[in-house]
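Subset of chains shown; positions unchanged.
Residue numbering begins at 1 within each chain, and the chains themselves are lettered A, B and C in the order written.
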Amino acid sequence: MVYFQSDYIMGAHPEILRRLGETNFEALAGYGFDKYCDSAKEKIKVACGCPDSDVWLIAGGTQTNAIVISSMLARYEGVISTVTGHIGFHEAGSIEYTGHKVFLLPHHNGKLDADELDGFIKDFYADDNHEHMVFPGMVYVSHPTEYGTLYTKDELTRISDICRKKGIPLFLDGARLGYGLMSRDTDLSLPEIASLCDVFYIGGTKVGALCGEAVVFTKNNTPKHFMTSIKQHGGLLAKGRLLGVQFDTLFTDGLYFEISKNAIDQAEKLKKLLADKGYRFHLDSPTNQQFIIVENGKLEELKKNVAVGFWEKYDDSHTVVRLATSWATTDADIEELAKYL
Amino acid sequence: MVYFQSDYIMGAHPEILRRLGETNFEALAGYGFDKYCDSAKEKIKVACGCPDSDVWLIAGGTQTNAIVISSMLARYEGVISTVTGHIGFHEAGSIEYTGHKVFLLPHHNGKLDADELDGFIKDFYADDNHEHMVFPGMVYVSHPTEYGTLYTKDELTRISDICRKKGIPLFLDGARLGYGLMSRDTDLSLPEIASLCDVFYIGGTKVGALCGEAVVFTKNNTPKHFMTSIKQHGGLLAKGRLLGVQFDTLFTDGLYFEISKNAIDQAEKLKKLLADKGYRFHLDSPTNQQFIIVENGKLEELKKNVAVGFWEKYDDSHTVVRLATSWATTDADIEELAKYL
Amino acid sequence: MVYFQSDYIMGAHPEILRRLGETNFEALAGYGFDKYCDSAKEKIKVACGCPDSDVWLIAGGTQTNAIVISSMLARYEGVISTVTGHIGFHEAGSIEYTGHKVFLLPHHNGKLDADELDGFIKDFYADDNHEHMVFPGMVYVSHPTEYGTLYTKDELTRISDICRKKGIPLFLDGARLGYGLMSRDTDLSLPEIASLCDVFYIGGTKVGALCGEAVVFTKNNTPKHFMTSIKQHGGLLAKGRLLGVQFDTLFTDGLYFEISKNAIDQAEKLKKLLADKGYRFHLDSPTNQQFIIVENGKLEELKKNVAVGFWEKYDDSHTVVRLATSWATTDADIEELAKYL
């Protein structure tokens, strides 16, 4: 059996475990006030080329999205996403739970279209009755998207420009950001993302950590008493060191980028393998997640040896499934997979 | 100047004002425990042919929707509406404010399609990851819809059947219910609506009252401590008599139906008039709201003498506008309008 | 039978009903954009001596409290009240429903003590862990209080000074404000209240209206998009005229003050009558609500002829009950009551 169903099936990068052990008996302050959190935040600021940014470490992605969004929106505002955005469907309504609407715009291979965004906001303000409606108060994109696709620098710049013109923040969900940054087909660097977005997060859970996401407020725009908001959402770990040590490790000597690159290298091998075997791709993904359309009988056969992720029904006889590489994928995994395809 | 922009431009039916005056100095219990509330509720039960139902009077429609929906949903559930449903856009996110998602399905002249509803729910449960998603917990329809259209008995029965099979309540927003019931093109009676829905409301604000909606729980299914929920939402009037006297009046000697019929009769004249004058209808509405597509220059001209409601942009040179009749529309209004069209 | 249980047992002042009738068939804009709302707001500003204030009309008190408080607080903030404050217990948790804590400080005959308030806020900021706690974000007082008592100018000034020093708004719930203003024992005028508070409301429901409270933001401090917040809470009436006409009437020719004075005059007669008959007062109330301690057997006897309001158990054999006068109380009511005491 070989496992390609997701990028969170393994534990943590061994260097993380080593450093958790190494620092285990140091007496440290709680709630993120320890030196490893401090160090991690400094290293992240440097990596982002954004010395004035403000970095916070939170345990999980759904939580991060809810805390950031509800802390930045006024109560009469909602957040704009595509229909495939993670906050739109797969987070159990955690945004609505905080009292805010998620506006769902069409997606294009998982991406938000700048023109459609612009039109949506313009239509809102053109409506005589818009004071009776939820105000658009934030734009949410993910990069890579749910479909593994990436915004180009031009696309993200256009969205960013619209947000600034309208005075609403742009929030980028980077649960898999490392895989986006190391893609062979991206023209967006981490400092560019930091410059274009008002807030974004660098995913740890899916890129080598046991848990943890690093939120970066890029424009001196951290919501007031943000730590209290994290606590209020139940997101403040007493042992903040757990996140501090992990991100300090990931951002030491470029480990985050190095292990992200591994996922991309293995994904390229995976793509070639799938293509060679004649599999049909659902779309062209330049990152670690690959989506193929498989005939249902064949899928049942495949699943005896290969764990894949169910994505969606394609038609009555075909299914879209996901195969994901990660920081942990090895050549041996790919070779074993080759036997079963 | 003549006024057709909406059905809430006048005060109340004179009989309501008369009875408010007549009862004004009776010392009555507060919070809906007075005899006029009791009497109104009894008369409404009779009109619904539903002696076991439970009736509650609430001041406004947005409030009613939020109270009913949030009281009937579990916290992990959302409510299904069409994209044109009032709760979807024009209530300032009042449902999300209570923590619940509004699922937006396509509309067909304002109506929800039973097959699409069925497919949506089936797809939800077919999704391996549905425990990570908001559960569909209620279906919301309005009758008449935002576009003045009506469900047929067959259409509402099919939706009702799906709800029962899935075990989720069907909620009908009847802000303009009187106009639906008295339409010449409906095959749905009030008792049939009561029988098909789990909860619905009979609109007063737009049908002759100063304010007030009568919520009917039809299946012995009033949420526990519903009065406390109304209070918690700020919807409990100290002088409940204001609602009691109004609904008691509306449901005495069929006044509600009689004045609703006036709106329909005038709407039929309005339709004929618009057709005769060559106006283009946006869709065919059998109730008191009529939607026409007007060239923008002509619209500016028209607005000098006729107050109409902006509905939506049709194209760069045309606009959809609403003309509404009501319980208060007179022959003289129609005649004056004729002069300006 | 004679009725003294509360000040909301009658309908509206007849002049209000007369003007509702008079204006009934004027076609008016919805949602508070009509000329009567405009006129009412202007007259209220004048009465408050506060030309720069911003006035909003909302249907009920619980709703008003929830809308004002949740619109002015940041999500990590709570509101300070006394334990007897209406928002603390008798509004079904409507403030917590919007996500905010109500801090309950001791009461002194219903009033908040400035020193205790100051101490509470100082202790909060002195606590090393206050970032883990809800921030005090607003002070709520009622005037008259739940016990009919009144703040002196000095007392309210001291509370106001603390609020300004701490940068948190002072909100005064004036559900019975007229009765406070016309008390023979007050040294606080309406303009002084407007000057000392950041926001307050002038109660209509208990002072001659069928429903309605007029919120006054006194310092150019209306929360952004406040109308949208009202809508989001379900508090925006389609027929805003219902509130506009009522408040326009109440603030024409000093009617609000004149009818409030009636309640005070009758309350003074009531107090004398109760004292003459040897009843024991629970506390000394200078407004329209009087609280007496009655032996339970005697209370049962009394209730055969006099409707009184249960307030609280005093001890095993005595009960505290309320007798309230209002704008509608007549000499004949007092005379009849005298027969039964």
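In this section, contacts are C-beta pairs under 8 Å (C-beta built on N, C-alpha and C of every residue); 3 or more make two chains touch, one makes a residue touch a chain.
Being a predicted model, the structure only gives us computed values, none of them experimental.
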Where 3 copies are displayed, count of copies in the complete assembly: 4
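Basically, only the chains that are shown with their structure count from here on.
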Chain at maximum distance from subunit C, centres defined as averaged CA atoms: A
Centrality ranking, top chain (CA atoms only): B
Between subunit A and subunit B, centroid-to-centroid distance (C-alpha), Å: 42
Chain centre separation in whole Å, for subunit C relative to subunit B (CA means): 33
Centre-of-Cα separation between subunit C and subunit A, whole angstrom: 50
Touching two or more other chains - residue numbers and ranges from subunit C: 228-229, 231-232, 236
Residues of subunit C touching subunit A in the complex: 31, 70-71, 74-76, 99, 131-135, 224-225, 227-229, 231-232, 236
Contact set on subunit A toward subunit B in their complex: 75-76, 78, 89-93, 96-102, 104, 126, 128-129, 132-134, 310, 313
Touch list for subunit C against partner subunit B, complex: 3, 6, 8-12, 14, 17, 20-21, 23-30, 59-67, 91-94, 97, 205-206, 210-211, 228-229, 231-239, 241-242, 307, 328
